[in-house]
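Only a single protein chain was left out; the remaining protein chains are all shown in position.
Right, chain A next:
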Amino acid sequence: MAVEGNSIDALSQFELGTVGGAIGASVGFTQSNLHMLIAGALIVAMMVLGMRPRAIVPGRFQSLAESAYGFIDDMVVAQVGPEGRRFFPFVFTLFMFILFGNMLGLFPYAFTYTSHISMTFTLAAIVFVLITVVAIVLHGTHFFGYFFPQGAPLWLAPIIIPVEIVSYISRPISLSIRLFANMVAGHVMLKVFATFVVMLAGLGAVGPFLSIMPLTINVVLVGFEVLVAFLQAYVFAILTCIYLHDAVHLH
(Lines give C-alpha, C1' and ligand atoms only; values in the text may rest on other atoms or scores of the structure.)
Protein backbone atom coordinates (compact mmCIF):
# COMPACT_ATOMS: atom_id res chain seq x y z
CA MET A 1 0.00 0.00 0.00
CA ALA A 2 2.77 2.41 0.93
CA VAL A 3 4.97 1.48 -1.98
CA GLU A 4 3.31 1.49 -5.34
CA GLY A 5 6.02 0.76 -7.87
CA ASN A 6 8.82 3.09 -6.89
CA SER A 7 6.82 6.09 -5.77
CA ILE A 8 6.25 7.18 -2.19
CA ASP A 9 2.59 7.58 -1.28
CA ALA A 10 2.53 9.45 2.02
CA LEU A 11 -0.91 10.98 1.66
CA SER A 12 -3.24 8.03 1.17
CA GLN A 13 -3.28 7.55 4.95
CA PHE A 14 -5.42 10.67 5.18
CA GLU A 15 -8.07 9.51 2.73
CA LEU A 16 -11.56 9.18 4.09
CA GLY A 17 -13.56 6.01 3.73
CA THR A 18 -16.71 4.70 5.33
CA VAL A 19 -16.91 1.97 7.94
CA GLY A 20 -19.83 -0.10 9.15
CA GLY A 21 -20.82 -1.55 5.79
CA ALA A 22 -23.91 -0.34 3.98
CA ILE A 23 -25.36 1.39 7.05
CA GLY A 24 -22.16 3.28 7.71
CA ALA A 25 -21.93 4.25 4.06
CA SER A 26 -25.52 5.49 3.99
CA VAL A 27 -24.97 7.84 6.94
CA GLY A 28 -21.46 8.82 5.86
CA PHE A 29 -19.85 7.35 8.98
CA THR A 30 -16.10 7.47 8.22
CA GLN A 31 -13.12 5.76 9.83
CA SER A 32 -12.29 9.20 11.21
CA ASN A 33 -15.57 9.17 13.14
CA LEU A 34 -14.92 5.61 14.30
CA HIS A 35 -11.66 6.78 15.84
CA MET A 36 -13.46 9.71 17.46
CA LEU A 37 -15.89 7.24 19.00
CA ILE A 38 -13.04 5.06 20.25
CA ALA A 39 -11.24 8.07 21.69
CA GLY A 40 -14.43 9.27 23.38
CA ALA A 41 -15.10 5.82 24.80
CA LEU A 42 -11.54 5.63 26.12
CA ILE A 43 -11.81 9.06 27.74
CA VAL A 44 -15.13 8.25 29.43
CA ALA A 45 -13.83 4.84 30.50
CA MET A 46 -10.66 6.36 31.94
CA MET A 47 -12.58 8.94 33.93
CA VAL A 48 -15.49 6.76 35.06
CA LEU A 49 -13.72 3.42 35.64
CA GLY A 50 -10.66 5.17 37.03
CA MET A 51 -12.72 7.00 39.63
CA ARG A 52 -14.78 3.95 40.53
CA PRO A 53 -12.74 3.05 43.68
CA ARG A 54 -13.36 6.58 45.06
CA ALA A 55 -10.32 5.96 47.24
CA ILE A 56 -8.96 8.58 49.63
CA VAL A 57 -5.47 7.42 48.65
CA PRO A 58 -5.78 6.85 44.89
CA GLY A 59 -4.37 3.86 43.02
CA ARG A 60 -2.57 4.19 39.69
CA PHE A 61 -5.63 4.31 37.49
CA GLN A 62 -7.45 6.73 39.75
CA SER A 63 -4.32 8.89 39.95
CA LEU A 64 -4.28 9.09 36.16
CA ALA A 65 -7.88 10.31 36.04
CA GLU A 66 -7.30 12.72 38.92
CA SER A 67 -4.13 14.19 37.48
CA ALA A 68 -5.83 14.71 34.09
CA TYR A 69 -8.60 16.53 35.95
CA GLY A 70 -6.18 18.53 38.10
CA PHE A 71 -3.98 19.41 35.13
CA ILE A 72 -6.80 21.05 33.17
CA ASP A 73 -8.42 22.48 36.29
CA ASP A 74 -5.17 24.23 37.26
CA MET A 75 -4.74 25.47 33.69
CA VAL A 76 -8.24 26.93 33.50
CA VAL A 77 -8.02 28.57 36.92
CA ALA A 78 -4.52 29.94 36.25
CA GLN A 79 -5.38 31.35 32.82
CA VAL A 80 -9.02 32.42 33.13
CA GLY A 81 -9.28 32.88 36.89
CA PRO A 82 -11.77 31.37 39.34
CA GLU A 83 -14.75 32.57 37.26
CA GLY A 84 -13.44 30.38 34.42
CA ARG A 85 -14.46 27.24 36.32
CA ARG A 86 -17.67 26.92 34.31
CA PHE A 87 -15.64 26.51 31.11
CA PHE A 88 -13.65 23.69 32.68
CA PRO A 89 -15.78 20.83 31.25
CA PHE A 90 -15.45 22.30 27.76
CA VAL A 91 -11.67 22.78 27.96
CA PHE A 92 -11.30 19.33 29.49
CA THR A 93 -13.34 17.72 26.69
CA LEU A 94 -11.39 19.65 24.07
CA PHE A 95 -7.98 18.73 25.50
CA MET A 96 -8.76 15.05 26.02
CA PHE A 97 -10.44 14.70 22.63
CA ILE A 98 -7.42 16.17 20.82
CA LEU A 99 -4.88 14.34 22.98
CA PHE A 100 -6.53 10.95 22.49
CA GLY A 101 -6.95 11.64 18.77
CA ASN A 102 -3.27 12.47 18.41
CA MET A 103 -2.16 9.47 20.47
CA LEU A 104 -4.54 7.01 18.79
CA GLY A 105 -3.22 8.13 15.41
CA LEU A 106 0.25 6.86 16.31
CA PHE A 107 -0.94 3.25 16.40
CA PRO A 108 -0.36 1.27 13.19
CA TYR A 109 -3.39 1.23 10.85
CA ALA A 110 -5.06 3.91 12.97
CA PHE A 111 -6.54 7.05 11.45
CA THR A 112 -5.51 10.43 12.87
CA TYR A 113 -8.67 12.50 12.95
CA THR A 114 -6.75 15.63 13.99
CA SER A 115 -4.85 15.52 10.68
CA HIS A 116 -7.86 16.99 8.84
CA ILE A 117 -8.03 20.77 8.58
CA SER A 118 -11.83 20.60 8.37
CA MET A 119 -11.92 18.80 11.71
CA THR A 120 -9.45 21.08 13.52
CA PHE A 121 -11.13 24.15 12.04
CA THR A 122 -14.51 22.96 13.28
CA LEU A 123 -13.11 22.68 16.81
CA ALA A 124 -11.44 26.08 16.48
CA ALA A 125 -14.71 27.55 15.18
CA ILE A 126 -16.54 26.18 18.23
CA VAL A 127 -13.95 27.92 20.41
CA PHE A 128 -14.28 31.13 18.37
CA VAL A 129 -18.06 31.17 18.64
CA LEU A 130 -17.84 30.40 22.36
CA ILE A 131 -15.40 33.21 23.17
CA THR A 132 -17.34 35.71 21.06
CA VAL A 133 -20.69 34.77 22.61
CA VAL A 134 -19.22 34.82 26.13
CA ALA A 135 -17.67 38.25 25.55
CA ILE A 136 -20.91 39.72 24.15
CA VAL A 137 -23.08 38.18 26.88
CA LEU A 138 -20.77 39.38 29.66
CA HIS A 139 -19.89 42.82 28.31
CA GLY A 140 -22.58 43.70 25.76
CA THR A 141 -21.49 46.53 23.47
CA HIS A 142 -18.33 47.03 25.54
CA PHE A 143 -17.09 43.98 23.69
CA PHE A 144 -16.41 46.16 20.65
CA GLY A 145 -14.09 48.26 22.79
CA TYR A 146 -11.88 45.21 22.71
CA PHE A 147 -10.76 46.23 19.23
CA PHE A 148 -9.63 49.66 20.40
CA PRO A 149 -7.67 49.64 23.66
CA GLN A 150 -8.54 52.46 26.07
CA GLY A 151 -5.94 55.23 26.26
CA ALA A 152 -4.64 54.75 22.72
CA PRO A 153 -4.44 57.98 20.71
CA LEU A 154 -7.55 58.45 18.61
CA TRP A 155 -5.67 59.16 15.37
CA LEU A 156 -4.22 55.64 15.57
CA ALA A 157 -7.72 54.14 15.39
CA PRO A 158 -7.66 53.56 11.61
CA ILE A 159 -4.57 51.39 12.10
CA ILE A 160 -5.32 49.72 15.42
CA ILE A 161 -8.92 48.69 14.75
CA PRO A 162 -8.26 46.74 11.53
CA VAL A 163 -5.18 45.11 13.06
CA GLU A 164 -7.14 44.05 16.14
CA ILE A 165 -10.01 42.73 14.03
CA VAL A 166 -7.69 40.75 11.79
CA SER A 167 -5.82 39.31 14.77
CA TYR A 168 -9.13 38.34 16.41
CA ILE A 169 -10.45 36.66 13.28
CA SER A 170 -7.17 34.88 12.60
CA ARG A 171 -7.38 33.13 15.99
CA PRO A 172 -9.40 30.11 14.79
CA ILE A 173 -7.27 29.92 11.65
CA SER A 174 -3.95 29.81 13.48
CA LEU A 175 -5.44 27.48 16.09
CA SER A 176 -6.64 24.97 13.49
CA ILE A 177 -3.68 25.18 11.11
CA ARG A 178 -1.15 24.69 13.93
CA LEU A 179 -2.70 21.41 15.04
CA PHE A 180 -3.45 20.18 11.53
CA ALA A 181 0.03 21.00 10.17
CA ASN A 182 1.84 19.41 13.09
CA MET A 183 -0.10 16.18 12.81
CA VAL A 184 0.16 15.97 9.02
CA ALA A 185 3.89 16.72 9.02
CA GLY A 186 4.60 14.09 11.64
CA HIS A 187 2.58 11.40 9.93
CA VAL A 188 3.99 12.19 6.49
CA MET A 189 7.52 11.93 7.85
CA LEU A 190 6.75 8.62 9.55
CA LYS A 191 5.28 7.30 6.35
CA VAL A 192 8.17 8.52 4.18
CA PHE A 193 10.84 6.96 6.37
CA ALA A 194 8.82 3.78 6.71
CA THR A 195 8.66 3.62 2.92
CA PHE A 196 12.45 4.10 2.79
CA VAL A 197 12.85 1.09 5.06
CA VAL A 198 10.86 -1.08 2.66
CA MET A 199 12.53 0.33 -0.47
CA LEU A 200 16.08 0.00 0.87
CA ALA A 201 15.43 -3.49 2.14
CA GLY A 202 14.73 -4.53 -1.45
CA LEU A 203 18.15 -3.37 -2.71
CA GLY A 204 19.90 -6.73 -2.80
CA ALA A 205 22.47 -7.88 -0.20
CA VAL A 206 23.38 -4.52 1.45
CA GLY A 207 19.78 -3.31 1.47
CA PRO A 208 18.69 -4.71 4.85
CA PHE A 209 21.70 -3.09 6.53
CA LEU A 210 21.07 0.27 4.88
CA SER A 211 17.43 0.15 5.88
CA ILE A 212 18.43 0.22 9.55
CA MET A 213 19.10 3.96 9.18
CA PRO A 214 15.55 5.09 8.29
CA LEU A 215 14.23 2.55 10.79
CA THR A 216 16.28 4.22 13.54
CA ILE A 217 15.01 7.61 12.45
CA ASN A 218 11.44 6.32 12.61
CA VAL A 219 11.92 4.98 16.13
CA VAL A 220 13.16 8.39 17.24
CA LEU A 221 10.34 10.07 15.31
CA VAL A 222 7.68 8.04 17.09
CA GLY A 223 9.02 9.27 20.43
CA PHE A 224 9.06 12.79 19.07
CA GLU A 225 5.50 12.41 17.78
CA VAL A 226 4.29 11.36 21.22
CA LEU A 227 5.70 14.62 22.53
CA VAL A 228 4.09 16.58 19.68
CA ALA A 229 0.77 14.82 20.26
CA PHE A 230 0.72 15.97 23.88
CA LEU A 231 2.16 19.39 23.17
CA GLN A 232 -0.36 20.25 20.44
CA ALA A 233 -3.29 19.20 22.61
CA TYR A 234 -1.82 21.34 25.39
CA VAL A 235 -1.30 24.33 23.09
CA PHE A 236 -4.85 24.08 21.77
CA ALA A 237 -6.25 23.92 25.29
CA ILE A 238 -4.10 26.71 26.73
CA LEU A 239 -4.81 29.05 23.81
CA THR A 240 -8.50 28.37 24.31
CA CYS A 241 -8.02 29.34 27.97
CA ILE A 242 -6.19 32.54 27.01
CA TYR A 243 -8.96 33.49 24.56
CA LEU A 244 -11.54 32.75 27.27
CA HIS A 245 -9.59 35.00 29.61
CA ASP A 246 -9.78 37.80 27.05
CA ALA A 247 -13.49 37.16 26.61
CA VAL A 248 -14.16 37.22 30.36
CA HIS A 249 -11.91 40.16 31.27
CA LEU A 250 -11.54 42.05 27.92
CA HIS A 251 -7.73 42.51 28.10
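Definition applied: a residue touches a chain if its C-beta (ideal position, glycine included) is under 8 Å from a C-beta of that chain, and two chains touch if they have at least 3 such contacts; residues count from 1.
What we mean here is this: contacts and distances are computed from a predicted model.
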Chain not displayed: protein name in its UniProt record ("Carbohydrate ABC transporter permease", "Multifunctional fusion protein", "NADH:ubiquinone reductase (Na(+)-transporting) subunit E" or "ATP synthase subunit b"): "ATP synthase subunit b"
Residue, one of A:44, A:169 or A:220, that touches the chain absent here: A:44
Residue among A:69, A:143, A:168 or A:230 that touches the chain left out of view: A:69
Hidden partner chain, residues of chain A it touches: 11-12, 14-18, 27-30, 32-33, 36-37, 40, 43-44, 47-48, 51, 54-56, 62, 65-66, 69-70, 88-90, 92-93, 96-97, 113, 115-119, 122-123, 126, 180, 184
